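Removed: one protein chain of the complex. Kept in place: all other protein chains.
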């Protein structure tokens, strides 16, 4: 049971759509589609992946972090540190 | 009293350094420094600003969000929603 | 014939690996893997997609834009404008 469990089906649907979009980009490259159009499509997939990440972060904060904080300040602090590292990787990616 | 209050002096020092770096970039443009060198410097400032943001997010989660969660699940949820929106703006900026 | 034609096989291989990584992320969600580990994996895929984009931009500049510039300043300028828009979408994604 994790932060995203309630919305699992929605995440799976979005990830399958993204998988299909990546396959579509490979097909574009294979069919020699114009570079700029390939780039536009990659930017769309990157945005879709970021949206999934942001949703997962929100679910994680709302469940795992909030629950830990309600257990004890120490457990809250440990989860916050871990979440902040994940957010940093996200911002830099 | 906010999440970043303990580290306020550190944030102020970093922001003043960033302000000086932006002034330095204006000087580079004014003195016709090579475009690529200006771009390298802007990338460095952007990274420094992101590092400040990530620090502020961590402090915010560790204080405001954790405190709200310990008050009540509802207050925790409201703070999480607000923090997630701020993180989304950060990821997209 | 596009900027990336010479490296087409390499791009296809990388895109197929990315497609597999996205499928792996869906599997992680399906198996209730811990949110933070899912986020780490999404950040890795986003980085891999950005690396493909940067490669495509370089190939595009080195072929389509340079060729256009050698045809005429006007054609060069048109291709530069188009490339800059694609780069902007990339930076903002």
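The first chain written gets the first letter, and so on, giving A, B and C; residue counts start at 1 in each chain.
FYI, a residue touches a chain if its C-beta (ideal position, glycine included) is under 8 Å from a C-beta of that chain, and two chains touch if they have at least 3 such contacts.
What you see is a predicted model, and the numbers here were worked out from it, not measured in a lab.
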Touching residues on chain C - with respect to the absent chain: 50, 53-54, 57-58, 61-62, 65-66, 69-70, 73, 76-77, 80-81, 83-84, 87-88, 90-92
Touch residues of chain B, complete complex, unshown partner: 1-5, 8, 11-12, 15-16, 18-19, 22-23, 25-26, 29-30, 32-36, 38-40, 42-47, 49-50, 52-53, 56-57, 59-60, 64, 82-83, 86, 89-90, 92-93
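Everything below uses one rule, namely that only the chains that are shown with their structure count from here on.
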Chain contact graph, described as a line, ring, star, complete graph or other shape: line
Middle chain, criterion being Cα centroid separation: A
Identity of the chain that, by mean CA position, is farthest from chain C: B
Centre-of-Cα separation between chain C and chain B, whole angstrom: 27
Mean-CA-position distance for chain B and chain A (Å): 21
Rounded Å distance, chain A centre to chain C centre (Cα mean): 18
Residues of chain A engaged with two or more neighbouring chains: 50, 53, 57, 83, 90, 92
